[in-house]
Each structure stands twice: as C-alpha cells, then as structure tokens.
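Removed: one protein chain of the complex. Kept in place: all other protein chains.
Moving on, here comes chain A:
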Amino acid sequence: MSRLVDPRVTQAIANSVLIPTVAKISIGHYIEADVAIEVGSNFVDECEYAVAAVAGATVFIKNKGAQPVPFICGVTSLADCLRRLKEGAKILRIKQTAAVRVDATLATLKKLLAEVIKYQDEKARKLWLRSSVLEEADFDRIRGAKDLSCLPLYGYGGISTPRDVALMMDMKCTGVFVDNTVFTSDNPRNRLKAIVAAVSSFDDMDKMIDLSIGTGERFV
C-alpha cells in the first residue's frame, strides 16, 4: 500500500460522490492531514501502512480535537483506545498488524472486551492506573461498561460478507470498515447493499439469511 494518494484523485472522488470520504494518511503526519482536508476529505484515518518509510509508526498526531474534521485511528488494546481518544480521535478501528482476517479481528475485539471488563474490578483498576500514563478521568467512559459499546469502535480487517458484519455488530461495535475484496466479488453491488443492511439487522436470523442470498460466493 502506498502513502497519501495524489490530491487530484482525492479531489475527484470527493467531488463525484455525495457521501463523506475518508483520506488515509501516515500515522503522525499532520502535513498529510492538512493536504487531505484541504482537497475535500471529510474524515482522516491515521493509517498503519506497510511501506518502509512509515511502517511500525507509533507516534500519532496530538490534539486531534482541534482539527476541523474527525480523525480515525487504529487500536489493538484498551490502552490504545484511551490514548487515541485522549488525543482527540473520534472514531477507533481495529489496527491491522499482520493478518487481515476476520478471526484475527474477532480475537482483538475479544481481547478489548476482556480488558474493559477487567477494568471494572477494583484491584485490577488500581494496578492498571499505577502502571499507565493515563489518568483516572481517561477511564470515565468505560466505567461501568459491560461491553464494547462504551467506545466508538469499528470492526476492521477481513470483513467482506454480511455475516462478517453481523459478527462485528454482535460484539457491539459501533460499525464496520469493509475490505476492498468486496469489489472483486461476484456481485459487488448486491453484496455491499447486504453488508449495509446487516449493520441494522445483524440479530434477526431471518433477515440475515435473506441478506446472504445473491451476494456472490467468490472470495478473493
């Protein structure tokens, strides 16, 4: 995957659609962010690229809250979630490390859930605060939480069917980011419509079966 896309492409896309667009920038690169926003992006995503120049980046943009558009950041732990939120990120998504597979994404979600639940325990919380650079107030939004809906967390990684979407929503994600593979499936239009509808209907078995019909079977 390359780095920030040619601004003419970003602009052309932003001008040809009516829905919001998200621009991917390198983690921590506030100039790339400025350029992306200037050419019309509605959201900016600090992306974990695999390119040598920016691979493994760990220092994110500070004070995202002062930016004119919402920022999206990848996370692999609860501490990540809280740090990114403290920096002003508005949307969190699962960070891609090596595997881009639904089972890896699900494993990360389960880990996050376990951390959220563990935090509710008094002893564990004290230990956590002692070892963390985060402050008591940073944990406000997960206090008393029973599931991941306390965070603006989106499932991401290997999601390409309505059933994958339902898996994410069942884990109480706020939404999902879908893989590019849907565009190379047998029936992208139908599959995407079904994916969008699955976000609402994930717990309705009859609807899920209906949404799984005609979405093409070829997986890339």
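Here is the rule we use: contacts are C-beta pairs under 8 Å (C-beta built on N, C-alpha and C of every residue); 3 or more make two chains touch, one makes a residue touch a chain; residues count from 1.
Just so we're on the same page, contacts and distances are computed from a predicted model.
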### From "Calcium-dependent phospholipid-binding Copine family protein", "Aldehyde dehydrogenase", "Cell cycle control protein" or "glutaminase", the hidden chain's UniProt protein name
"glutaminase"
### Message
Which candidate, A:35, A:54, A:69 or A:150, sits in contact with the chain we can't see?
### Response
A:69
### Message
Can you tell me which of A:35, A:150 or A:196 touches the chain that was removed from the display?
### Response
A:196
### Query
For chain A, which residues lie in contact with the unshown chain of the complex?
14, 17-20, 37, 40, 42-43, 68-70, 193-194, 196-197, 199-201, 204, 207, 211
